[in-house]
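Missing here is one protein chain; the remaining ones are kept as they sit in the complex.
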Amino acid sequence: MATLFVDLFGKTLRNPVMNASGTLGYGREIDPLWSVDTLGAYVTKGLSLKPHHGNPPPRVWEEGRGMLNSIGLQNVGLKRFFAEHFPLFRKRNTPIVVNFFGFTDEEYIECAASIEPDPLIVALEINLSCPNVTKGGICMGKEARGVFSIIKRVKETTPIPVIAKLTPEVADIVEIAQAAVSAGADGITLINTMPGAAIDLGTGRMAFRGGLSGPALKPIALKAVADVSRAVPVPVIGAGGIMDHEDAIRFLMAGARAIQVGTATFIDPFAIPKILAGLAAFMDEHGLSRLSALAGATHD
Amino acid sequence: MATLFVDLFGKTLRNPVMNASGTLGYGREIDPLWSVDTLGAYVTKGLSLKPHHGNPPPRVWEEGRGMLNSIGLQNVGLKRFFAEHFPLFRKRNTPIVVNFFGFTDEEYIECAASIEPDPLIVALEINLSCPNVTKGGICMGKEARGVFSIIKRVKETTPIPVIAKLTPEVADIVEIAQAAVSAGADGITLINTMPGAAIDLGTGRMAFRGGLSGPALKPIALKAVADVSRAVPVPVIGAGGIMDHEDAIRFLMAGARAIQVGTATFIDPFAIPKILAGLAAFMDEHGLSRLSALAGATHD
Amino acid sequence: MYDMEGVIRENLLVCQDFYRCKIELARPMGKVIPGQFIMLKIPSAEVFLRRPFSIYDCGKQTVTILYKAVGKGTRALTSAGRKERVMVLGPLGHGFRVHQGYTPVLVAGGIGIAGLHLLWKQVKRKACFFYGCSTEQEVPLLGGIDFNTRGRTATGTRQTCGDLSSEHGQPDTPVIEPRVCTLDGSTGFCGNVVQLLKSSLSLVGEKPYVYACGPQPMFASLKALLAEKEVPCQVLVEERMACGLGLCFGCVKKTLDEAEPYKRACVEGPVFDLWQLSL
Partner (left out) sequence: MYDMEGVIRENLLVCQDFYRCKIELARPMGKVIPGQFIMLKIPSAEVFLRRPFSIYDCGKQTVTILYKAVGKGTRALTSAGRKERVMVLGPLGHGFRVHQGYTPVLVAGGIGIAGLHLLWKQVKRKACFFYGCSTEQEVPLLGGIDFNTRGRTATGTRQTCGDLSSEHGQPDTPVIEPRVCTLDGSTGFCGNVVQLLKSSLSLVGEKPYVYACGPQPMFASLKALLAEKEVPCQVLVEERMACGLGLCFGCVKKTLDEAEPYKRACVEGPVFDLWQLSL
């Protein structure tokens, strides 16, 4: 029997499959369907220092084989998350990755500072796809210099490993990833949603704007993973349109150490347990005993 | 009966529907199925000063509801195009847009200089998604400054209207479009393919890399069109995943003056004539007499 | 909760654009509270996300929805044949809470009737039913509702609203008074269902409790109508959904809760207290 264990930042995770941030609520919503300890690690909904209301509806839009969302980062804030939602993960002994964001450099630092290290916290995942209000709303993750300085200051603030989660809406994602790593990032998550728009012909209403996720994103994500994992020495976590275990394997082959499943869960709430089962079966079928054997497969 | 006429750079085109560059061969290949004068204008395959061999196969890859291509800009060169292929358009009295590229700034200038003005040439469409060999292979269209200087020099070289065709792999496509316009671009085509990758699980071979086109690209393209058409005073030409007349209308509603159809033709070689028929029927059904009425529809 | 396999057993046109679809499930669904919904995976590769539908009716191992073809997904569903396989997730969400000591007044606009049918079936006491639609062609939507009519027809008779509370009143027997209106006046009262309710509200009884489902603009006029007498009211809202499980925060409705205004229609709803919504 193949093992799915994976090492990440000195911790050993049960398996390489996480949810993508913002796609599994606070965890408690899915727990009645399957226990959160099914996950290699639970990635929190994007959290901020203060609670955040998010955008008015409509917030989701189907678009071909994908969807657009403009949730607007609604969340209960870090404090309430740890008070109300973290206990479930403690009870289930499930490692978590704390995804967080801010609208200024300082907010990022304050967030990171406010998170107490805990044996269950694998890493902090910095969502860099946020508008920087001090720079006229330009997205944080678009400039290598800006990314470098946020990560550097966050690293100085916290002893917890730090993952930079990058937006694909950049000219050269490798350059951004390298900036993050040289600032001390311990890992890179690729990719966040791609900004897009849709127009409802029926109503003739103006374009719905939101972040594109799902299969439409997959080729862009796979390229980012393949390019970045060759260019940086830290683990890459892949996300973007992973719908089944074959997609998961593609990302692992492309160079991801672990993967995150988002939109797939909306269509099939059991997508994550199914991916895990499929992954194990694939490994057994191909006589692979460790996940790292997959990554090798593509380097021929 | 609605008219589909559209004004572009002081010329009146029969209709707003063009092919996307590189997706209708040299024109002669489709002409036996439907006359090239069906088009508002024919956009040439990307042409260069000298003939170009292109990449070894495989060059195309199906990817969900889209495809990746790595044709590598194979073309017969500007000279042979005008000698061998242009006469068809002369015979059919069909306006053309000359799409061209280079690997250095100088090559762009030389290309533009070599193209004689002709009543049938509506514009030159500069493909800015090319590697710049003098800058270590970085894509031409990624830096506002680089785009500005190429367009400025091309504009100084030729009296023919110039369209900048932009890559979506940038941090802020509006910024690039504005740079092009301030350098004198007469129009903007949005968007070229998005770089992506795929992995064939069967063979376990390394990622196929290529430009993503087709429906998967549509939300990204629509957003680019909506954003750029509001930000620049010149006409925007929309492309990316237009499969039917409803998609065409979405792009016109989002602010495009004209549209280009690429990948759709591979799946249905009659996609372009069908889109034209559908467009006319839609206008009649909704009592719209001019295309400009569509653009208005979304500004409520 | 399970994601249940289902087989379409019936997918009938009830009247123009409206269909009733009965699905046989591979296992029992569990207890359903009226107002709850399912997330249905429509068997068409063109449709990516699931779609939410109120549970119109349910049996031991069946679930029935009543739906209106409005867009890509619902149109694709109309052409799903018998025996076609689907996936059904449910029952989902918070349904109606029926409070003792009130007269239930059900108010359905158009396809909103799908969300109230089960409540009507389960209310074991005197109650009223107001139904509004566009034209008499849509009146057959009422046809599936069991109005134990005592000499009155369920549809279409042009009648004024009698004194419901006195005329009938056997304990534990629903009062059988569907009132119908059409926007074009082709049958019943001429106007929308809130106008109809207004014209009849004084007759409804002592302590009305309104349960409403319909197009969203209806809720604002309902609020205006009910505000004076502070009539309690629960509404079933519709919002675009991605997951139906509270995972994505895509389906929110704005409430008057200032600390956390946006509540998820799929878990905190789809039934909300009208007086807590920000309309």
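Labels for the chains are A, B and C, by order of writing; each one numbers its residues from 1.
By our rule, a residue touches a chain if its C-beta (ideal position, glycine included) is under 8 Å from a C-beta of that chain, and two chains touch if they have at least 3 such contacts.
Just so it is clear, the structure is predicted and the values come from calculations on it, not from any experiment.
Visitor: For the full complex, can you list every visible chain touched by the one that's not shown?
Guide: B, C
Visitor: Looking beyond the chains shown, say which of B:16, B:102, B:214 or B:238 touches the absent one.
Guide: B:214
Visitor: So which of B:62, B:106 or B:156 would be touching the chain we can't see?
Guide: Spelled out, the listed residue whose C-beta touches the missing chain is B:62.
Visitor: Please identify, in ascending order, the residues of chain B that touch the omitted chain?
Guide: Answer for chain B: residues 22-25, 29-30, 32-33, 45, 51, 53-54, 56-67, 69, 71, 74, 76, 202, 214, 263, 265-270 touch the chain left out.
Visitor: Kindly note down the residues of chain C that lie in touch with the hidden chain.
Guide: 44-46
Criterion: only the chains that are shown with their structure count from here on.
Visitor: Name the shape of the chain contact graph, picking from line, ring, star, complete and other.
Guide: Chain contacts: open path, no cycle.
Visitor: Tell me, please, which chain's centre (mean of its C-alpha atoms) is farthest from the centre of chain A?
Guide: Max centre-to-centre separation from chain A belongs to C.
Visitor: If you average the Cα atoms of chain A and of chain B to get two centres, how far apart are those centres in Å?
Guide: Using C-alpha averages as centres, the distance is 34 Å.
Visitor: Using Cα averages as centroids, what's the distance between chain A and chain C in whole Å?
Guide: From the centre of chain A to the centre of chain C is 38 Å.
Visitor: Roughly how many whole angstrom separate the Cα centroids of chain B and chain C?
Guide: Centre-to-centre distance between chain B and chain C: 49 Å.
Visitor: Any chance you could list the residues of chain C touching two or more other chains?
Guide: Expected reply: no residues.
Visitor: What positions in chain A touch 2 or more of the other chains?
Guide: Chain A, residues with two or more chain partners: 63-66.
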